[in-house]
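Let me give you the structure first, and then I'll get to my questions.
Heads up, one of the protein chains got dropped from this complex, but the rest are sitting where they should.
Naming follows writing order (A, B, C, D and E), and every chain is counted from residue 1.
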Amino acid sequence: MPRNIYAPVDAAKVPRFSDVATFLRTKRVDVNEDIDIGLCGVPFDIGLNYRTGPREAPGAVRHHSRIIRQVHQTTAIQPHEMCNIADIGDAPVNPLSKDESIANIEKYFANLKVNNIRPIAVGGDHTIPTPILRGIAADAPVGILHVDAHADTLDEFCGDRVNHATFMRRVSEEGLIDPNRVVQLGLRGSRFSPHDIQFGIDAGWTVITYDDYEKMGRAAAIKLINQTLGTGNTYISIDIDGLDPTECPATPVPEVGGISARDMQVILRSLQGADIVGADISEIAPCFDNPTGITSIIAANLMFELVCIMAYAIDQAR
Amino acid sequence: MPRNIYAPVDAAKVPRFSDVATFLRTKRVDVNEDIDIGLCGVPFDIGLNYRTGPREAPGAVRHHSRIIRQVHQTTAIQPHEMCNIADIGDAPVNPLSKDESIANIEKYFANLKVNNIRPIAVGGDHTIPTPILRGIAADAPVGILHVDAHADTLDEFCGDRVNHATFMRRVSEEGLIDPNRVVQLGLRGSRFSPHDIQFGIDAGWTVITYDDYEKMGRAAAIKLINQTLGTGNTYISIDIDGLDPTECPATPVPEVGGISARDMQVILRSLQGADIVGADISEIAPCFDNPTGITSIIAANLMFELVCIMAYAIDQAR
Amino acid sequence: MPRNIYAPVDAAKVPRFSDVATFLRTKRVDVNEDIDIGLCGVPFDIGLNYRTGPREAPGAVRHHSRIIRQVHQTTAIQPHEMCNIADIGDAPVNPLSKDESIANIEKYFANLKVNNIRPIAVGGDHTIPTPILRGIAADAPVGILHVDAHADTLDEFCGDRVNHATFMRRVSEEGLIDPNRVVQLGLRGSRFSPHDIQFGIDAGWTVITYDDYEKMGRAAAIKLINQTLGTGNTYISIDIDGLDPTECPATPVPEVGGISARDMQVILRSLQGADIVGADISEIAPCFDNPTGITSIIAANLMFELVCIMAYAIDQAR
Amino acid sequence: MPRNIYAPVDAAKVPRFSDVATFLRTKRVDVNEDIDIGLCGVPFDIGLNYRTGPREAPGAVRHHSRIIRQVHQTTAIQPHEMCNIADIGDAPVNPLSKDESIANIEKYFANLKVNNIRPIAVGGDHTIPTPILRGIAADAPVGILHVDAHADTLDEFCGDRVNHATFMRRVSEEGLIDPNRVVQLGLRGSRFSPHDIQFGIDAGWTVITYDDYEKMGRAAAIKLINQTLGTGNTYISIDIDGLDPTECPATPVPEVGGISARDMQVILRSLQGADIVGADISEIAPCFDNPTGITSIIAANLMFELVCIMAYAIDQAR
Amino acid sequence: MPRNIYAPVDAAKVPRFSDVATFLRTKRVDVNEDIDIGLCGVPFDIGLNYRTGPREAPGAVRHHSRIIRQVHQTTAIQPHEMCNIADIGDAPVNPLSKDESIANIEKYFANLKVNNIRPIAVGGDHTIPTPILRGIAADAPVGILHVDAHADTLDEFCGDRVNHATFMRRVSEEGLIDPNRVVQLGLRGSRFSPHDIQFGIDAGWTVITYDDYEKMGRAAAIKLINQTLGTGNTYISIDIDGLDPTECPATPVPEVGGISARDMQVILRSLQGADIVGADISEIAPCFDNPTGITSIIAANLMFELVCIMAYAIDQAR
Partner (left out) sequence: MPRNIYAPVDAAKVPRFSDVATFLRTKRVDVNEDIDIGLCGVPFDIGLNYRTGPREAPGAVRHHSRIIRQVHQTTAIQPHEMCNIADIGDAPVNPLSKDESIANIEKYFANLKVNNIRPIAVGGDHTIPTPILRGIAADAPVGILHVDAHADTLDEFCGDRVNHATFMRRVSEEGLIDPNRVVQLGLRGSRFSPHDIQFGIDAGWTVITYDDYEKMGRAAAIKLINQTLGTGNTYISIDIDGLDPTECPATPVPEVGGISARDMQVILRSLQGADIVGADISEIAPCFDNPTGITSIIAANLMFELVCIMAYAIDQAR
């Protein structure tokens, strides 16, 4: 199989501000078997209960990912040399039907799996890992790194069971994640009930609240994360509100404190060697991001980190 | 019955920037029989198919309505002297269930009718007139002034029948409006199909596209509107995108051209004498309105125009 | 030749906020002979002498053109049914070399002509009509409708002869425009010298300053424009600062007064029947357009107007 | 006396975006007898009762006046050729003492009069015409064109007699204006009491509400304004909220409707021939003007209009 | 006495974006003896000498406090279960009279004390602790934690003695604070004179400049703060510019460096056990906070921290 067939053209020939915006300036192609990593959007945002806007995130992150170059600064990974990475468009959503959207998203990701494409998705709100994992983890549960301010373990909210506050509960109940290989990172913020984060602890997950993170420090956290996840199949779900809202303000439910963008980069780099099978970056609301675009810029950079460790995993597997 | 019991306190005693923001600085009270005009929000915005955000409009219009004083500049109407006007909070919506929200909104407005309260609602997206009219026009169809860039006469969109593109179709089918007393004003913008506005024409409605409006001029349009609506029971539904988006930019689906805010004021004033039984101002997306707040400022002023003609109708009816 | 092969997919299947942003949601394809109308960007902005930013306009207009549907509201033209319209990417520019960029742009548009593609370009600053017309009007001068606050007839500025203040002088000197078929529309704003607009008058052009426009009214202006241009080959160059900056604020050199967006629409519609061979919309600086995006939204709508009259011309010519 | 000694340098040598921002790019000099027209700021904004911010207006208008060139587009007036125009800095204000500020402002403008300098001031809030007119009209009352949404004729507000709602009452009582040569233009907006505008009518002023203006049209209004003011000594006070807030949104108390920026230009041009002795442009709150800066851009253009008619008056008087 | 009578309704029933915005979604009630903690605004901002805007802060913080839930994430405190917390509106200010405002504010807070209500106020500029402490500490001086970039110890500024640069000097002179129980935290920024912070040192206060804070670290600072304040009656005054302006940009006088929002949270939590008798959060200028609202979001979170430790103190005292 040829490599690098969808890679960005040279920025000295087509300046980065030029032409159609695709994720990381890769080629926009339809799903096909030559693709190893599929960068896609999931513009679903009707699973929210406070502020809204993430339906515009795939477009915004595409735009701001114009800045990304092709060589990793620290690890020297050149992902486009290692495998075929393409922008495969957006998962089909119906803005007027939550149920249909969730079914469609599941089907879309299941089909990627059939094509042996590993997805990195930009949400959308944080409902989307539920259908994504239904699509790609139905046969074998995955380990998961879940970065978030909120535990997302409610059983229901407003009488609804599949929304941005319930994803970890659902994927746990449905056996899509391996409880021994779950890390929740960054939990904080005032709570609806005193028991919000207890579910994960009871389920045997490794829960690193932001209080914990600050206490143990980044290095110890990285060690704990890597010990827990190991090198097996791993999904990474980044709710951008897991990061510090003074750095990533454009998000529906910001909470004071949180992982810095820099720390998030370093944590992701530490997962080089794990078998990253999929990822999402969710809860970016571009309408709160102008004129700096900083939240989308950070998301674009995190997508590049994810691409690099995923490309490495693919390369290792060959 | 005492009048003016919920009227704004003196701006020289409590400056307009001070204290909790309520609609037109009226008192926030629960639904009760002393209220004549109920100012309320309907923060429902999951009936949209393009940009989103109107769930924040009731809050934003409350804030920007701090500017409104108590005497009308042209008609000298002093609405708070004529009847009891209060902020009655928001209709109950479930951000995670479109169906439940629509049922709740209907019930909420039906209850207002039982209490003999005339509502002026701030949406929310333009799905809301469907449940509002189900609530208040079930027994007798109303005349309607529908200001909008879009005809809202689709039978379905994305397979869905109750959303911001279908309201006029639904309330027509359900017999909630009197086809002889319907005016659509401001229609324009590129279309999904060549037949988008034909439904209303076929139904016998008075359709004034923006092309028509410009050709006939404001005075003739006012005459036609008044002839069509007469002095009977009338509902006014203002999709803010019926106005010029260079004046009201903060809306999900802006279309070039449109009624100016000034013209909208004058048109509403011309309806003094009609029996205004309810109204909504919808499709304001505050996230596109900073830092000027101009769309919400205009909406607040239109609410005051509606209050004045509604108060006049109530006073006349005594 | 098949038609409509690059037309937008159904907004009910792929919501307008979804997937990669292309001009008017057409397909992004490489230059080829099947294309009739080529929508492209020219992200060149180093020909400016005051504020900057237009290099980001092609991306911004692509994004905001998501809103455009497929049927014209007034003329019922369905351009995608009439010919093949595609997003052909951006002309090659070198952000570090004005001369090289200008040469490249000329070559790019000359090649479009070879392929029988009529271009509608989004600038970039208003230097770009010079190389565009060098590319497409070298063999036969064109009539031109030049909408602008400024005459663009300086011989040089800062010692430089090809920049955003000289384009009409250059294309006139180079015989690229037919002096009998030139209309300048919208001129106004304080001037560097008393003779700024005299060049065109002396050259026999039809100069409609904004003072003139206001005096004669839109209908008379349309008549004069059509009389002057006739039905021959016509290029349309819209410097967005020709429009009212209270409607289109995001532009490097705004001047009080100006054509309204609505009037611009109606004027363009009046040219249905002329042989529109090319067009540009220039001087949009998106960094001054947040959060409303109104300037780019208007530009997207004007692009749709241009597409409709150009498609009509193509259809007529068959 | 030499002319043009403080005129802007050539924009082709010092680009307009370059160097320190002064009003209209004139030289910043201390008050001296060579100056004919003194452009100055009055950054006083503690006379407001709703939103605040005008203390930043002199700086913002200086910045946005970079765009202004040296020749008038319609009248061909070249003011810098006719007299000496300079930026003379700001009147001294004490942000912590309203009384001291008002006294200082009066003294500052009285001193300009001693130096035979005609001032064009950028406020500050609309308290400032009171001390300005005390400074320059103590010996002989002036005619006045007062453009505003509000009548500013309250006797007191919050127990205070010198603030942005009382200026016309104070200068009238103090005999600083000639009641036969007063025009109020643009009045509109909801009112605190039914009698707000009656004061002026009773005093014999020519009151043109926005309703009146719309009815009579611009040409008739210009005629009435000129008839009323004649060619005598005239002061022009522009509260920017007299203009349409959809065009000038950055103002503390915006009211729907209002004079367009274009109309304001044309009205000011019509006063060429009157003996313009002073002027102010007030109530610009730059914090509501980003990123477009449109309110300050319009104010800078109005300052240029004022400079042109004032220079003409000075030239005529020689 | 019943508890929790004014507590927020369930966010699953009334979504957080819905209804009138009150502080922390508590009920807006008039001052009465059932209230334990009174959340209020003090929209006074005419004590400033640089940028302005804080009069809009009480409204903005109310809006952004919609996000706050009812259980503390770290301490598990549920303040609404412990005592009655209500939004009691705003202290009366006269925007046109500094002296009257200051007298009114004092009276307002003195009355709260009479009603045994502990206040948490949102300013307003940082003049307000002077009248607040006059109101609540007249009988017994309080310990104080003063977080600020500036020492606020000038004797006068612009000849004025009660403004945002003098509060610590005034309350010290007036015996309202106990010099042995004063902590100033976060001082930094260029200075008017070399002696700006010396006053506090001479007075025996514990002064922790930002240089000191960085050197000693958060843990040591917390220890020092707690040792100094002890468990006695303590007032907390947070000038938001004490925090890092890259996190809290919307403030009149930002200074590089400063306490992080996270650190501020942790420091406040450490005061659980002290007898918190009142607090203010001042110098938030919402006009510099759009579209993120991050400064107000942080302020709302700090208000929740204050509520928790104050509720704990009340509960302990029972």
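One rule holds in what follows: a contact is a pair of C-beta atoms (placed from the backbone, for glycine too) under 8 Å apart; a residue touches a chain by one contact, two chains touch by 3 or more.
Since the structure is predicted, the reported quantities are computational estimates derived from the model, not experimental observations.
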Touched by the hidden chain, restricted to displayed chains: A, C, D, E
Absent-chain contact - pick from E:A7, E:I238, E:V253 or E:A274: E:V253
Of C:D19, C:D45, C:E106 or C:D152, the one touching the omitted chain in the full complex: C:D45
Which residue of A:F17, A:Y108, A:F199 or A:Y235 touches the chain not shown here: A:F17
Touching residues on subunit A - with respect to the absent chain: 11-12, 15-17, 66-74, 76, 78, 244, 246-247, 260-262, 265, 291-294, 297-298, 301, 304
On subunit E, residues whose C-beta touches the chain left out of the figure: 49-51, 157-159, 187-194, 196, 209, 211, 214, 244-246, 249-250, 253-257, 287-290
Hidden partner interface residues of subunit D, rising order: 13-15, 17-22, 28, 41, 43, 55-56, 58-59, 62-63, 87, 89-90, 92-95, 287, 290-291
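Everything below uses one rule, namely that only the chains that are shown with their structure count from here on.
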Given subunit B and subunit D, the chains that contact each of them: C, E
Remotest chain, subunit E as reference, centres from CA atoms: C
Numbering shared by both copies at the subunit E-subunit D contact, with half separating same from different: same
Same-interface partner of C-D, chosen from the options A-C, B-D or A-B, over half of the pairs matching: B-D
Gap in Å, rounded to a whole number, between the CA centres of subunit E and subunit C: 55
Residue list for subunit B, restricted to those that touch at least two other chains: 15, 17, 49, 51, 55-56, 66, 94-95, 157-159, 244, 246, 287-288, 290-291
Chain-level touch network, classified as line, ring, star, complete or other: other
Pairs of chains in contact (touch as defined earlier), listed by label: A-B, A-C, A-E, B-C, B-D, B-E, C-D, D-E
